[in-house]
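Left out: one protein chain. Kept in place: all the others.
Let's look at chain A:
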Amino acid sequence: MTQTSVPTMTAAARAVGLTKTYGKGATEVHALRGVDLEIRRGAFTAIMGPSGSGKSTLMHCLAGLDRPTSGEVMVAGQPLQNLDDDQLTVFRRENVGFVFQAFNLLPMLTAGQNIQLPLELAGKRVTDETRARAQMIADTLGIGKRLGHKPSELSGGQQQRVAIARALVTQPAILFADEPTGNLDSETSAEVLDHLRRSVRELGQTVVMVTHEASAAAYADEVVTVKDGHIEGVTR
């Protein structure tokens, strides 16, 4: 309707004047010092930076896992700052998918149960349709035959692929991957990154990946470089 709504239509997520401060007084740490950022819809964006640069904090704020000290975040057209904890949780459940570096899966559930978990948490009935979709995603990721196994019986690469499948199963508006290849060897890393890129190309999934490896960032369409709580640059 108005001019300002136009960018939200094209941006999957947007941050304006984002700051995040931990501690008080002498121990005060500024993780983010005023970040403005727009994540393009249907693109593979990498957020890069050395450890302690604030890239993880930025991701946590964008994903609604943490609240910024000041500034605004909008994801999938929804401003996050006015949501309470429960609303934020439901918002994550419905709009955001996650792949973490490690401890991605719940050890007591099988791979298949882990993939279905977001649907269950949302209280959705597991129908033939959702099951078929989960199976399709799992097959695409090459783990279709391992769904009955516990995470401890899977290799690191397989575990990450299960995590990606779980993130995709809800068809989230945006998928965040936090150092998804941090624990993997280079060959397996390449496979996992390839799967992420294919989900962008083939499914039109928006993916944001936090990484400190340039080789991983090379798979992305856009690379956002973060240093000392600032955005240093954006390359396309």
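To be clear about the criterion, a contact is a pair of C-beta atoms (placed from the backbone, for glycine too) under 8 Å apart; a residue touches a chain by one contact, two chains touch by 3 or more; residues count from 1.
We take it that contacts and distances are computed from a predicted model.
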Checklist entry - Which protein name, taken from UniProt, belongs to the chain you can't see among "FtsX-like permease family protein", "Zinc protease", "Cbb3-type cytochrome c oxidase subunit I" or "Xanthine dehydrogenase family protein subunit M"? => result "FtsX-like permease family protein"
Next on the checklist: Using the touch definition from the top, which of A:I47, A:A63, A:L154 or A:L168 touches the missing chain?
Outcome noted: A:A63
Checklist outcome for this item: Given A:L83, A:L117, A:A190 or A:L203, the correct residue touching the omitted chain is A:L117
Item to check | Per the touch definition above, residue among A:L109, A:M136, A:A190 or A:L203 touching the missing chain | outcome: A:L109
Checklist entry - What residues on chain A make contact with the chain left out of this view? => result 57, 60, 63, 65-66, 85-86, 89-90, 92-94, 98, 100, 102-104, 106-109, 117-118, 120-123, 152, 166, 178, 183
